[in-house]
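Removed from the display is one protein chain of the complex; every other protein chain stays in position.
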Amino acid sequence: MLFIKCPYCGIRSQNEFAYGGDATVKRPELNKEISDKEWDDFVYNRKSPRGKHLEFWHHISGCRQWFKVHRDTATHEIFKTLKPHEEL
Amino acid sequence: MTQEFRLKDEGLIDRSKKISFKFNGKKYFGYEGDTLASALIANGVHLVGRSFKYHRPRGFYGAGVDDPYALVQLIRNNETIPNIKATEQELFEGLEAKSVNCWPNVNFDIGGINNFLRIFLPAGFYYKTFMWPKSFWYRIYEPFIRKAAGFGVVTHEHDKEKYEHKYEYCDLLVTGSGPSGLASAYSAAKNGAKVILAEDKPRFGGSLLTSEVTIGNQTGKEWADKIVTELKEMPNVVVKNRAQVFGYYDHNMLVMSERISEHMPKTEKFMPKQKLWYIRAKEVVISSGSIERPIVFGNNDTPGILLSSAAKEYMKVYGVLVGKKPLIFTNNDSAYETAIEFKKNGINPIVLDSRKELNSDLITEAKNLGIDIKFEHVVVNANGYRKVKSADIAKISEDKTNLGKIENIACDCICVSGFWTPTIHLASQSGGKTKFNEDIDAFIPSQSKQNETTVGSANGIFNLNDTLKNSFEAGYELSKKITSKENKLSVPAVVEKKNSKHDKFWCVPLPKGKKYKRFLDFQNDVAVSDIELALREGYRSIEHVKRYTTLGMATDQGKTSNLNGLQLVSNIENKVVPEVGHTTFRPPYTPVSIGAIVGREVGKHSKPTRKSPMHSWHEKNNAVFVDAGLWLRPRYYKKGNETLFDASKREAENVRKNVGVCDVTTLGKIDVKGPDAAEFLNRVYTNAWLKLPVGKARYGVMLREDGIVMDDGTTTRVSENHYHMTTTTAQAANVLSHLEYYLQIVWPELNVNVVSTTEQWAGAAIAGPKSRDLLQKLFPETDCSNEGLPFMGFIETKLFGVYARIFRISFSGELAYEVNVESDYGNFMWEKIIELGEEFKIQPYGTEALSTLRIEMGHVAGSELDGRTTPFDSSLEGLLSKKKDFIGKRSLQKEAFISPDREKLVGVVPLDKKTSIPEGSYIVRDANAKLPNPKLGHVSASCWSVEYNNPFSLAIIKDGKNMIGQKLFALSPLKSKSIPVEIVSSHYVDPKGERVRS
Partner (left out) sequence: MQKYSVFNLIKNAFSSHENWEVAWKDPTPKKSYDVIIIGGGGHGLATAYYLAKEHNITNVAIIEKGWIGGGNVGRNTTIIRSNFMHDANGRFNEFSMDLWRNMSQELNFNVMFSPRGIINLAHSDAQMNAYARRGNSMRLNGIDAVLLNREQVKKIIPMADFSEDVRFPIFGGLMQPSAGTARHDAVAWGYARQADSMGVDIIQNCEVIGFDVVGGKIKGVRTSKGDIKANKIGLCVAGSTSILAEKLNMTLPIETHLLQACVSEPIKPLLDHVVTFGAGHFYCSQSDKGEMVMGGDLDGYNSYAQRGNLPTLQHVLTEGIAMFPFLSKLKMLRTWGGIMDMSMDGSPIIDKTHIEGLYLNCGWCYGGFKSTPASGWTFAHTIAQDKVHKLNADYSLNRFSKGYLLDEKGLGTKTWIS
């Protein structure tokens, strides 16, 4: 069971959190003309790396804040957790 | 029955407490402190079961968790429990057990015929046959094989036992209370660390219970007792026996199952059978010890053959002799302790040592005691079927390939020692790497992945002096990291016997012309010849070998067989063992009760149940409930002998004619607040939100980014910066997370907050032509006229003094209102509505009538918005703003979504106006077309239209709007129905929506 440090609440067990997917995918700005490819890259296409992965988690049974987790997808080692607008 | 094999004084059992028990219907006696195995051996019973494949007789091979044989069916508190290990089950008064996998009984088992056919049944034989004729596999062969396989039996009944969970945090978790575990725990505890010490067995001390050593000025056992007593008294230490740490999970989460009442007849009503501990440890010390390895020889699975350490444990812990004419077969010194123990108890063992004559403390002691030792001798084959009767022994050449003259010697047990295998399961489960240690011919932990340290024989250290030194050190260093204290204990002096080097020898060659089965995996009957066959056939990876032969896949998970299997593979493949590698260690270390893993979330408690504040009223008024996610909602209110159809029709008709009230508390409710709330809603919903005035509600649809409808509902502007959003019951949680995602991640610049208020409000929908009259009665001081509270209007007011919100919104298509009060007043509100509604002939209505009402109005709900439909498909295109961007808009351009072929929402009426169309039917042109019959679309929802008194359905069909007026068929092959239908508009009732505005 993962032990995840919520940047707002501190370290908690995995059951308090919900996963939110790849955090490197950025939603295109509203009203911006973009290609089909750019849109599909946002909606569908994922790198899904083996190794370091920056991802969103949601402290759903806690402070209800979304945040980023930098985790190894092969070992589940968590290197760092960040607020949504912090960069690695 | 006398306990013929019970020693006079030895052992740790309590001879003052005699216990009676039954095995295979026969009554025996044992003592408190016995296991079922030790008590049976005391009574001379060695035949307990039959093996998996050949149904060969099975006895006891170990004295604990490593035993691969002794599975029995246990009867406890009138419940029959399968696959209980006799070597682990503690004896209690009235215990009953039976042999499994044998018929008619364990002495004479028909399945034993497999043993004679075994030359036709090598590894993987089933892959090569049972293929003809084709249908016979499933019909004939497989049922036969299924019957022959399996061990115990389980009945259909619910488990009457309770299981508990506990969550715990500690600085240091120590897994095993042998010398290394005790030393680590003690040293860490004395340095201030919060320690949990877990011991699988009932008794603490591990190898100290059976070894002849001195620590300080005490015997090993005395020292262990003293340390345990002291640990138990320390406030920072939790000491648990009967507690198996079986899984090492991520981020130093370990799971332990503790037997609370399993080992005794149940006495207290509320006593759980087991407790599962989830332990988050800052550091873990793995002190799980080691398991003795077998040496492989002919018919080495015969009952009476067992590990030498087990024989010693039976004597020293249980005071039981495994035999009176023991043969001890070893490649190392440790078996001499067993021999000496026999001798001390007046039994004369013969020791066969595969090594050239050598000397060590133990060997000298054995010699001095006059024990008969034959060096360079091995057991070639064991004779006897249900119990070993004699052994064929021979001298073996130095290179271990040639056998001398075979000699037969009588014996009633053979105690085998092929050296020791560290128990590295937990270390490996933690993700740590292992390495092969040539000195001990076994794998030991190398690099740790998590905060874990392995000590003692689990780490391949087999002398007590080093074990204690390292363990005291580990306990100190690990605790110091956490407590920053430096209270270091001195390591007590140890007196132990020095061992000489073991022999790298583990398998006795076959004598010329003999084809003895030499077993590696005792439970699954995997023999040396099976491994040889697998490799011969090209199954060369160790995983292939395992899967092809089933080596190590039995319930003991290869604790005694894996390493010998690896040795064999590496010998044949001419590789070294580390090149062959071991298969992955995964939790659980030993089989763990499924009931314990699940805990208390069983039966009605398997998921939470959500109830509205009006639930008890519904119950009192004969509501029949339906699950809506976790909520329970009234489906209909039963009157007399009404069916679901009758009741829902009555309730819906009453809404159309008079007035009805429906509990809508379960709808998701979210407060959206902040100066940018309108802008936020404008991005989240597909329609325009910037100009919604205060006191007005609006219907909205939200999409996922892939353009599929996510949810719909009304949102009301309560005040300037405050909106009250409603969602469907099913999507409430998802919508909230969705909103938070966009606010916190995508548009943090928006000054908006959202919070769920679902539980804050009780909601009642009042619908029907007389709803306004009722509303006026409920709120006499409020202007409820069409002008005062127009369609989509909202007011805040008081219901007899209670703050209330009225929304003029309608799901039923009738003139309707939704009243919300704070949850605590929900019942008050409801009763007032019923009371004052009486004169308007009010009736409560459930979800079934609600469905009817919405279907005939053509309102979409979950059965249409099923995660696959776009707004175009569900007739919601009118809500798509062309002027602004919103979530998912970009996806709506996709070729498939705008294709004219796309399935669209329509209404369907049977031509005979009588036959209801089952939901899930398909609309086709030709009812009798050849399969596959091309589908135009499916029927998503059906009802009995109370307006027109005939069936009506919604369907989503290709090119829907252009199909209106066509005569087609609704097919439900599952229900053998083929119904001629006409496609009509989905807005069957009041297509212009006049009623809601009236």
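Assorted remarks:
By letter and in written order, the chains are A and B; residue numbering begins at 1 in each of them.
As a convention for this text, a contact is a pair of C-beta atoms (placed from the backbone, for glycine too) under 8 Å apart; a residue touches a chain by one contact, two chains touch by 3 or more.
Owing to the predicted nature of the structure, the values given are computational and were not obtained by experimental measurement.
When the whole complex is considered, the residue among B:404, B:492 or B:862 that touches the unshown chain is B:862. Checked against the hidden chain, the listed residues B:572, B:626 or B:755 yield one contact partner: B:626. Hidden from this view is one chain, which touches chain B at 52, 79, 81-83, 119-120, 122, 125-132, 134, 137-138, 142-143, 145-147, 149-159, 161, 163, 247, 249-250, 253, 255, 278, 429, 431, 515, 529, 533, 536-541, 543-544, 547-548, 553, 555, 557, 584, 586-588, 591-595, 597-599, 601-607, 609, 626-627, 704-708, 862-863, 866-868, 891, 894-897, 918-922, 924, 931-933, 935, 938, 971-975. In the full complex, the hidden chain is touched by chain A at residues 1-2, 14-15, 19, 21-22, 36-37, 40-41, 43-50, 53, 55, 71, 73-76.
The rule is short, and it goes like this: only the chains that are shown with their structure count from here on.
Considering their complex, residues 1-3, 13, 18, 20, 27-28, 30-31, 34, 39, 42-44, 56, 58, 60, 64-66, 75-76, 78, 84-85 of chain A touch chain B. Those residues of chain B that touch chain A in the complex are listed here as 249-253, 278, 280, 431, 449, 683, 705-706, 737, 740-741, 744-746, 748, 884-886, 890-891.
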